[in-house]
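Just passing along the structure, written as structure tokens.
Removed: one protein chain of the complex. Kept in place: all other protein chains.
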Amino acid sequence: MTKQLPPEFYELMEQLQAVDFVLVELNLYLDNHPNDSEAIRQFNHYVKERKKLRNAVESIYGPLMHFGHSYSGDPWNWIDAPWPWQV
Amino acid sequence: MFTLYKTYRPFVGPFDPCPPIRVKSFSTPPNLYIGFQPNNFPQFTPMEALRAGTLWKPLYDPYYNSRELAKGGNPL
């Protein structure tokens, strides 16, 4: 155990989980309804929302994704605990 | 009346060793009645959706055990 996360991390993470969950639901729906323009508009709206939230979460937690999908801090902080099952 | 849980009454024999459960129930979730989801289904807000496990209100069908039901469950 190295770092403890501040309470606002949990709040921000849950907001990101909520937006990402909407994206999962719309994604599965659109797989079967590819011509629903309103749902596509909504999907793209939440893609933008998630970018903001993801930046906010990463400013506290460090990179959320590996393999170049997130910027790294110096030193390399992808490997830092806590991991999702530990938080 | 439409319900997402159905019941049946199993046969009770005179030599059954345990006290009989007279009514058994089982789940018939909303997916069984929708077929192909129409456009513009009513939605939850993102935070409600996360809590519910679905974005789509007509698909929401929470399950509670009997102790939770005795306390009224905790629906959204």
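Going by the order they are written in, the chains are A and B; count residues from 1 in each one.
In the analysis below, contacts are C-beta pairs under 8 Å (C-beta built on N, C-alpha and C of every residue); 3 or more make two chains touch, one makes a residue touch a chain.
One rule holds in what follows: contacts and distances are computed from a predicted model.
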item: Protein that the absent chain corresponds to, by UniProt name, given "Peptide/nickel transport system ATP-binding protein", "ABC transporter permease", "Thiazole synthase" or "Spore coat protein CotJC"; value: "Spore coat protein CotJC"
item: Hidden partner interface residues of chain A, rising order; value: 10, 13-14, 16-17, 20-21, 24-25, 27-29, 31-32, 57, 61, 63-67, 69, 83-85
item: Touching residues on chain B - with respect to the absent chain; value: 27, 29-31, 34-37, 50-54, 56, 59-68
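As a working rule, only the chains that are shown with their structure count from here on.
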item: Centroid distance [mean C-alpha coordinates] between chain B and chain A, Å; value: 31
item: Sites on chain A touched by chain B in the complex; value: 14-15, 17-19, 21-22, 25-26, 29, 32-33, 36, 38-39, 46
item: Residue ranges of chain B touching chain A (in the complex, touch as defined); value: 36-37, 39-40, 46-47, 49-50, 54-56
